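Here's the structure, in C-alpha cells; my notes come after.
Excluded from the complex is one protein chain; the other protein chains are retained at their positions.
We just call them A, B and C in the order they show up, numbering each chain from 1.
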Amino acid sequence: MTGTREPLLTVEHVAVHFGGLVAIADMNFGVHSGEVLGLIGPNGAGKTTAFNVITGFLRPTKGEVRFKEVSLNGLKPHQVTSLGLVRTFQRTSVFQDNTVVGNVLIGLHRRGRATLLDTLLGLQRETESEQELKEEAWSILRLVGLERRAFDLASALPYGDQRLVGVALALAAQPTMLLLDEPVSGMNASETARFIKLLGLIREQGITILLVEHDMPMVMGVSDRIIVLNYGRIIAEGPPAEIQRNPEVIAAYLGHGARRVHHHA
Amino acid sequence: MRRAFALVFLAFLLTLPLWLQDPYLLHILITTGIFTIAAMSLNLLLGYTGQLSLGHVAFFGIGAYVSALTTLGFDVDIGPWTFVHEPWPVMAGFVLAVLISGLCGYLIGKLSFRVRGAYFVIVTISFAEVVRLVALNWVDLTQGPLALNNIPAFALSVPGLGEHTLWGKVPNYYLVLAVAVAAYILIKRLVGSRIGRAMVALKENESLAVSVGIDVTRYLVLAAIISAALAGAAGSLYAHYVKIIDPEIFLFIYTVTMVIMVVAGGKGTLAGPVVGGLIFGTLPVLLRSYLGPEFQWIFYGLFMIFIVFVLPQGIVPAVEQRLFPSTREPPPEALATVEPAKGEPQ
Amino acid sequence: MGQFLQHLVNTLILGGTYALLGIGLTLIFGIMRVVNFTHGELYAFGAYAVFALSMLLGANFFLALVLALLGGMALGALIEIVLLRPMRGADIDTTMLVMIGAWIIMQNLEMLTWGGVAKAVVTPFPEVPLVIGSVSVSYLRVFVLVMALVLIAATYFLINRTKLGKAMRATFQDADTAALMGVSINRIYTATFAIGSGLAAAAGALLGPVFLAFPTMGDLAALKSFAIVILGGLGSITGATIGGFILAFVEELGAGYVSSGYRDAMGFVIIILVLMFRPTGLFARAERIG
Partner (left out) sequence: MLNMTKLGGRALLAATFAVGFAAAATAQTKIGIIQPLTGPAAASGNYVANGAKIAVEEINAKGGVLGQKVELVIEDNKSNPTEAAAVAEKLITRDKVPVLMGAWGSSFTLAVMPKLMEYKVPMLVETSSSGKITTSGNPYIFRISPPSAVEAEAFAPKVQALGIKKVDFLVVNNDWGRGAADDFSKMLKSKGIQVGLVETMDQAAQDISAQLNKIKNSDADTLIITTAVEQLTLAFKQAAALGLKRRIITTGGSQNPDQLVEHAGAAANSTMHLTFFTPWKPEMSGNPEAAKAFIEEWKKRGYPFAGLTESFRGYDGIRTIVAAIEKAGKAEPEAIRAALWNVELKGMNGPIKFQKAGPAGKESGQSYPGVYLITIEDGKIIVPQS
C-alpha cells in the first residue's frame, strides 16, 4: 500500500435511506489497486446495498463513490461498467436461455468494434469483430474451465458451474476491479476450492477484487484485508487475522448469524 | 438444414405467380406479405427485446401517410405559414416513410422506455391512438375521414431504363417479396450480431445485461428505430398498393393482428412472424366461404388464447423441437474453427 | 361564463362514469397485476344488458340497471375463473395476450348477437331539461351522476370498511403474505375481477341510455380507462377517481375551446405529458416499475 495515493475505489460518507429505514449510515473505505478486499457482516448489514451503490444500481442518499479518481455519482450502471468496475450478482446471474458461450459473448459486448451499419450491411468489419469476440470468449471459457460445456444451455448447468458462468460474464466485460457478491454460496467444498483457484488466476491478471461472502474460511483465506459491516456501519477493518480476534465482530456475529460462522469454522 | 428449408420456401414463393393466376389470391398474398413485413418488424421489439409494444400500427400508418402525402403533395397552413409540397416520385416517398417512421420510433422509444410493463403497454397504445386522432382531425393535411385517395402506384426508377410503374398484381407481388426478403436479411444480421445479443440480454435479465456494460435505453431505442423504420416501409408498400388510406389504418385491431402473427408463429425466432403472417394473412380468405367475419375473429381470439395456453413459444419453436429434437444448439461453424484441441485446457 | 358553467356541469356528469371505469380497471390491476383488455367489453355488456332488459323484455328501467350491474359481475367472475385462474404466476405480458384474445371474442359475440346497427334505450326521464340559470341539463344525466357517485362511495366503503375489503387490501400489499395469513387468494381475485367488471358494466348501463349501444363502443371506453389509470397511477383508487374527473374536465374544455375533434385526443395527450414529467402517475405511491 502506498499511503498517499488515492485508492482505486473510494467510498466517502455514503449513506442510503429507504424512506425512514437506514440501510447504510455513513460508510468510508478505499480499495487499493491489486488487493483483494473482503466485505463481511451479518444478514441485513448493508453489504448488497453497498454493492448496488458502488455500481450505480442505487443512488446514495448522501456521499460519493470515486473510481480511478472519477466520481460515480449520477452515472448509470452500464457507464460504471465501462470504467472497468464490474460486478456479479448473488443469485440468478446468468442468461438462462443462452448457451454458456452465448453468455460470454454477451459479456464481451463492450469489446465489439462493428457499427450498426457494418452489421446491417454485413461488412467485413462485422465478420472480423465477431471472429475476435469468439476467440476472446474461448479464452475466457478456458480460464474459468467451462470450455467443455460451451454449447450447453446455461440453465442446464449445475449450480456451481452457473456461478462460474456469472464470473466469466463479468470477466468478459474487461474489469479493472471485480465486485463479487457471495460467489461461493451454495457451492460444495470441491467447487469452492476450484473457485478459490480461479480467484488466484484472476488476481494474477492484475484485477482488483471486492468480495462479499458468508463463507468465513474462504474470505479469510483469500482476502488481504477485511471490512466488517453491521447495521449499516463499518465496525472493524484490518487484515483477516486481526478481524478474527476482534471482540466487536464476534459479538455482532453471535447476535446475528453465529450458526453460520460456526458452521464453517 | 434450416437454410435449405428457407431456400426451398423462397423458390416456392418466387415461382408462385407462374402457376397462381387468380388475381384475388395474388391480392391476398400481396397484403399478407405486407403485414408479414410489419410482423417481422414488431418481432424485433416483442420477440428480441421482450417489450410488448402495442402501438406498432402507428409506425405502419405513419409510413403509409408519409409516403402517400409525399407522392400526392399537399398544402397546409400552420399558423401564419403555408407549406406547399409538390408531388414527388414514389421512391422518395418510400425513403421518407422509412426515415420518418424511424424518427418517430426514436422519439417514442425515448419517451416510453422510461417505463416498463403495463405502463409501457398502455403508453404505446395511447401513442397509436393519438396519431389516429391527429390523422382524423388534421383534415388540411390528411383529408381526415375523407381518406387519401388515388395514391399513385409504386414506380421503380432504374438509371438508364427509365421509370417503371407497377400497375399489375404480379410486379407488386415481387416488390413486396423483395422488400420482405431484404427485411428478413437485415433482421437476421442484426439479431445474430453483438447488437442482437445485447437486445436478447435485456429481455432475459436487464440488471445483468446492464452490469456487463450494455446501455439499456440505447439498445431499446435502437430496436424501436429499426422496428419502426421497417414498419414504415411496410406502410409505404401498403399505401401504394391499395392506393387509399384513412385514419382507421391506426386502429388497435391491426396491431393485434400483427401481435397474433408474431406470437402464434413464435416470438424471438426469425421464421416465426413469417409463418404466423402467412397463416393469419391467408386464413381469412380460406375461412371466408365458411365463416362470417365475426366468427373468424372469434376463431382468432380463441386461437390466441389457445397458443398462450398450449404453445406459449409459438408454432416455429414447437415444430423445430419436433423435427430436430436434439439440435437445440448446433455449434456455429465459425465457433468450431476456434474450438480448442481436445485435451486438458491447462 | 354561461358556456363555462355548462362545461363544468358536463364535466361532473361525464367524470362520474369515467371514474367508475377507472376504478374498476385500477382495482383489477392493483390487486391482480392484470391489464384487463375486456374492460371495454364489460362496459358494452352493461349497455346492451339495459337495452335487452328494458326495451326487449319490457323490464323496469331501474331494475334493468341493477341486473346489468349484477350480470357484469357474474361475467367478470366467469372470465376470471376460466381464463385467469389457470394463468396464475404467468408474467403480465402473457396474461395481456389472453385478455386481448378474450376482448376480440367478446366484441364479435356482441356483433353477432346485436348486429352492427346501434341500439337506443328509451328512459322514463322527461326530455325537457332541468334549467338552472344559464345551465341546462337533462334529468337522465343528473341521475347518471348521482348513481355514479353512489357506486363510487359504495366501492370505497367495500374496500375500507368490510372484511372482504380488508383481505383485498392485504392482497394488494403482498399476495404471498396475505395467503400465509389465511386469505384465499383465488376468492379475492375472483371477487376483485367481479367488482371491477361490475363497475365497468354499471358505467355502460348508465351511459348507454344517454348515448347509444353499439358493438365497438367498448374500444374507446377501454382506451379512456387506460388513460384514467395512467393519470391516477396504476393501482390507486383515489387516483382513478380524481383521474376520471380530470379527464372529463380536460375533454370538455378541449372540445369547447380548442376543437371538438380533439376531444378524445386530450386524454392521450395527458398520458404523454404525465409520462414526461411524472412517469408513475399523479397519485401513485412510490412503487418500482418494471
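Rule of thumb we're sticking to: contacts are C-beta pairs under 8 Å (C-beta built on N, C-alpha and C of every residue); 3 or more make two chains touch, one makes a residue touch a chain.
What you are looking at is a predicted structure, and each value in this text was computed from that prediction instead of being measured.
Note that the undisplayed chain, when the full complex is considered, contacts B, C. From the set C:Gln6, C:Thr94 or C:Asn186, the residue in touch with the chain omitted from the display is C:Gln6, counting the whole complex. Chain B residues in contact with the hidden partner, per the touch definition given at the top, are 5, 8-9, 12, 20, 22-25, 27, 136, 139, 144-147, 149-150, 242-246, 248-249, 271, 275, 278-279, 282, 285-286, 289, 293, 315-316, 319. Hidden from this view is one chain, which touches chain C at 2-3, 6-7, 10, 14, 111, 115-118, 120, 122, 127-129, 131, 136-138, 141, 211-212, 214-217, 252, 255-256, 260-261, 263.
Just so we're on the same page, only the chains that are shown with their structure count from here on.
Located most centrally within the structure is B, per distance between chain CA means and the overall CA mean.
Using mean Cα coordinates as chain centres, the one most removed from chain C is A. Between chain B and chain C, the centres computed from C-alpha atoms are 33 Å apart.
Rounded to a whole number, the gap between the C-alpha centres of chain A and chain C is 49 angstrom. Between the CA-based centres of chain A and chain B the separation comes to 41 Å, rounded to the whole angstrom. Within chain C, no positions touching two or more other chains are listed.
Across the assembly, chain A contributes no residue in contact with two or more other chains. Against chain B, in their complex, chain A makes its touches with residues 55, 57, 76-79, 81-82, 86-89, 92-99, 101-102, 105-110, 112, 114, 116, 119-120, 122, 126, 129-131, 133-135, 138, 142, 145, 147, 150-153, 169-170, 172-173. Note for the complex: chain B touches chain A at residues 186, 189-190, 193-195, 197-198, 200-201, 204-205, 207-216, 222, 328-329, 331, 334-335, 338-340, 345-346. Contact residues on chain C toward chain B in their complex (touch as defined above): 29, 33, 35, 83, 86-87, 92-94, 96-98, 100-105, 107-109, 111-112, 219, 223, 226-227, 229-230, 234, 259, 261-262, 264-265, 267-269, 271-272, 275-276, 279-280, 289-290.
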